[in-house]
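Apart from one protein chain that is not included, each protein chain of the complex appears where it belongs.
Think of it as A and B in the order they're written, each chain with its own count starting at 1.
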Amino acid sequence: MLQVKALTKTFGGFKAVKDVDLNVKKGEIVAVIGPNGAGKTTLFNLITGILKPDSGQVFFRDQDITGLPPYVICKKGMTRSFQIVNVFQRLSVFENVQISVMSREGKTWNLFTPSKKLLIEDTDRILDSVGLLGKRENISGALSHGDRKVLEIAMALGGNPEFLILDEPTAGMAPEETERCIELIKQLSDKMGLTILFCEHDMELVFSISERIMVMVRGSTIIQGSCEEVRCNEAVQDAYLGGSDVCLM
Amino acid sequence: MVQSILGGKGRVWGYGGIIVLILLPLFLPRFYIYLTSLILLYGLFATSLNFALGYGGIYQFHHAVFYGVGAYGAALVITKTGLSPWLGFIVGPLASALLSFVMGLICIRLSKLYFGMLQISLGSLVWAVIYRWYGLTGGDDGIHGIPMPDIIATPNSAYYFTLIVTAASLFVIHRMIKSPFGSALQGVRDNAVRSEMIGVNVKRHQLAALVIAGFFAGVSGALFVVVDTTVFPDMLFWTFSMEVMIMCLLGGWFTFMGPMLGAALIVLLRTFISTFTVYWALFLGLILMFVIFFLPDGVLGFFQKKMKQKN
Partner (left out) sequence: MDFIYSFISPGFLSQILVGLSRTVILFIVASGLSLILGVLRIPNVFHGSLYMIGAFMSYTISVAFGGGDTGFWLALIGAPIGVALISLVIERGLFQYLYEREHLMLILFTFAISLVFGDLVKLVWGAEYKSVPVPQVFQGFVSLFGGLPFPKYNTFLLFMGPVVAFALWLLVTKTKMGKISQAAAVDREMVGAVGINVSWVFATVFVIGCLLAGLGGALVAPTVSVTLGMDHSLIMEGFLIVIIGGLGNIWGALLGALIFGLTQSLGILIWPQFGIVFPYCAVIVVLLIRPTGLLKSTW
């Protein structure tokens, strides 16, 4: 579904992402892991059009989407959440998701129908599926960190994507919130059939839900493979997991 | 419209306010009617700015240009062509909207503060042209005694005309803020990157917001011509743009009626303070400093917060 070919991005001499290849098939859950500063977020920004790559290509459903603006890529069925919470602070939880749904339906150019009457059910359904329905009237800026991260995902879902990118979905969450979030991601994959690409520091999460893992260190891919392969790979252990000689977990 | 501001009692307040405004000419002397007209049209002007700045998060630093162009557009049609004055009232705002579109197109590709600064410079160009083009605009003298159609030529009828147009404009602006477009615009304000990522074409929405804001600034400019029958280049000098921002800030950025309240406060304070000192600017500066330090949400925003805390 997603093919990334030799993607490279340089910031003032510093190669943040170099020659990265990545393949994600329909219905898969793929994790990208790597130490801080490995270029995971940059990679996601390149795929979703927030940054333009210096070289390399991105194909989504066999279409070349390299360098397209984010709003075009979104309409093609790929949405994402952000690592740093990125919600509409001054608006309510409901409005946050509603805007996303309205955007999908191409309604944002409607100047005179009150928003209050539009797409209520669709929005509520998404809120329900992530468990935020009870907080629909809360101002999103005042939510707990965990709830805002979930709202992030809900907003991404508003675009009715086939392909979802999650940038550290559980970062900063309390343990029980993390569990809820893992449950949610599993559901998105199982029930809604979404293809998911995510990055995460929480190894337990990574190994429990992903089918394949890509390891990035200093902008390059060092291995791409199944959980087993990655877990026991020496290069990974040296570079990333601190050089222990037993297989993890 | 007022409901969303004051909660359940809003409707009562709103209707009460409108009735008072309608009855005002019965018991207020002429000067105060003129003053109330000014408050209304400045309030509309400030609300149009707030549409772009408070709701759209666009650094519209030189909004007075569109106000001035609306006024000059109307004035020039009335004095230089034989056409109907009513046509002038339409041409003025349309000229503002067009200018807003062109300036927006040039500025929109830049980041926030650059946008604002470039807009100030383009606006200053428009000001310079109007200031110097004696033959057409009367230069720094402006144009005085612009003839009005009989039906709006008296202070009271000009007042009613201003009231009707302002109320209708506010209704339309409010409608737009509450529409999907308005929601998307507020989303863009809060987070442009996120908006792009849920499929909103940020630049295009901002451009549309600018055109709408410019149009209603033009409407308020044309209303000034009705109320004052003059135009002069200071109407589009950059300090006036700052003053209207102060109105928005004083009333409250993120409230709908805040800018109107701010306009009322500024006009009343200016009238009051000017009766005993020529140093109005000094007071305005001090008020502004006070608001920035202690009331960053404005007067209305402050009371809204208080009320929320009570509940």
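The rule we apply is simple: a residue touches a chain if its C-beta (ideal position, glycine included) is under 8 Å from a C-beta of that chain, and two chains touch if they have at least 3 such contacts.
Since we're looking at a predicted model, the values are computed, not measured.
Undergrad: Could you run through the displayed chains and say which ones the absent chain touches?
TA: Displayed chains contacted by the hidden chain, ordered by label: B.
Undergrad: Of B:I151, B:I164, B:L268 or B:A281, which residue touches the hidden chain?
TA: Counting the whole complex, the residue in contact with the absent chain is B:A281.
Undergrad: Tell me which residue among B:L23, B:L83, B:L125 or B:M307 touches the hidden chain in the full complex.
TA: Touches the omitted chain: B:L125.
Undergrad: Among B:M148, B:L236, B:L249 or B:V299, choose the residue that contacts the chain missing from this document, as touch is defined above.
TA: B:L249
Undergrad: Name every residue on subunit B in touch with the hidden partner chain.
TA: With respect to the unshown chain, the touching residues of subunit B are 53, 59, 61, 106, 109-114, 116-118, 120-122, 124-125, 128-129, 131-134, 237-239, 242, 245-246, 249, 278-279, 281-282, 284-286, 288-289, 292-293, 296.
Everything below uses one rule, namely that only the chains that are shown with their structure count from here on.
Undergrad: Just the number, please: Cα centre separation of subunit A and subunit B in whole Å.
TA: Comparing mean C-alpha positions, subunit B is 42 Å from subunit A.
Undergrad: Touching subunit B in the complex: which residues of subunit A?
TA: 48-50, 69-71, 74-75, 79-80, 82, 86-91, 95-96, 98-100, 102-104, 107-116, 118, 155-156, 158-159
Undergrad: Can you list the residues on subunit B that touch subunit A in the complex?
TA: 175-176, 178-184, 186-187, 189-191, 193-202, 205, 208, 254
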